[in-house]
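Quick one: the structure is below, and I'll ask about it shortly.
Here the complex is missing one protein chain, while the rest keep their positions.
Which chain is which? They are A, B, C and D, in the order written, and residues in each are numbered from 1.
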Amino acid sequence: MLLGQVAGKVWATKKSPALTGQAFLTVRVGERLLVCADCVGAGEGETVLVATGGAARVAAGAELPIDAAIVGILDES
Amino acid sequence: MLLGQVAGKVWATKKSPALTGQAFLTVRVGERLLVCADCVGAGEGETVLVATGGAARVAAGAELPIDAAIVGILDES
Amino acid sequence: MLLGQVAGKVWATKKSPALTGQAFLTVRVGERLLVCADCVGAGEGETVLVATGGAARVAAGAELPIDAAIVGILDES
Amino acid sequence: MLLGQVAGKVWATKKSPALTGQAFLTVRVGERLLVCADCVGAGEGETVLVATGGAARVAAGAELPIDAAIVGILDES
Partner (left out) sequence: MLLGQVAGKVWATKKSPALTGQAFLTVRVGERLLVCADCVGAGEGETVLVATGGAARVAAGAELPIDAAIVGILDES
């Protein structure tokens, strides 16, 4: 999994029907910006754990057309 | 998913039979150029959400030989 | 999918039995060189569409141990 | 698989329910930091073998939302 920081939200009115109602957050992972399905209710600025590929669909519990999902929020240390 | 900008179209008369009738767009993602199946009717210059790997086949709703698909068009802000 | 240019052929007498009879071409994708199963009869110098990961096996129509396949030849413009 | 060095632990109280009880270690692989499920009881500073993608779920023996797992500890030489 990757560690990243939630940067903001993404709004896409026109999208694959299967994605209706799914919240998407942008997560900064090093120099890359990934758009992730949010499975844990993460908020802007939080450090999160991102699962990619098939793991994102396992996290969503459904065969959604997603390849990245937030699966954990790191405890503040 | 990745954020990118639709750069143009790709035409391939000679291709895998399973790809017949499928529209392909080039999408600029950072410095990379990806060829994506278009599942939402995106147009040149639009900022889109690209799903990769198995997620692209989920988006297409069929086991097509594709590894990238446009699954959303970002709302203009 | 990736856009690349066919650079040459690869010969491997000693290989996984499942790959017997399969043609392999080297394709230059940016600065990387990928070895791809050829599903469309591509020739040296042609610009091709490369499908990666599970999409390559979908293109081959069989569970071959391959992770990249040429699935289209770009029309000359 | 990738070779990396265990850098530390990751704590996430808020996470996907399927990840409850799973230990996660950060592993430095070149310049990247990966968070990996630990399948072999690795400790900080050890050089480990990391399996990625679907291989991580095979290692865990369950469809967990993980995309990286430590599957071996290198013998000291």
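Going forward, a contact is a pair of C-beta atoms (placed from the backbone, for glycine too) under 8 Å apart; a residue touches a chain by one contact, two chains touch by 3 or more.
Here the structure is a predicted model, which is why all the values come from computation and not from measurement.
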Displayed chains contacting the withheld chain: C, D
Residue, one of C:4, C:53 or C:72, that touches the chain absent here: C:53
Subunit C, residues in touch with the chain not shown (by the definition above): 10-16, 18-19, 24, 26, 32-36, 53-54, 56-57, 63-68
Residues in subunit D touching the chain absent from view: 1-3, 30, 39-41, 49, 51-56, 58-59, 69, 71-75, 77
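FYI, only the chains that are shown with their structure count from here on.
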Averaged-CA centre spacing for the pair subunit D and subunit B, given as whole angstrom: 32
CA centroid of subunit B to CA centroid of subunit C, Å: 20
Residues of subunit B whose C-beta touches two or more other chains: 53-54, 56
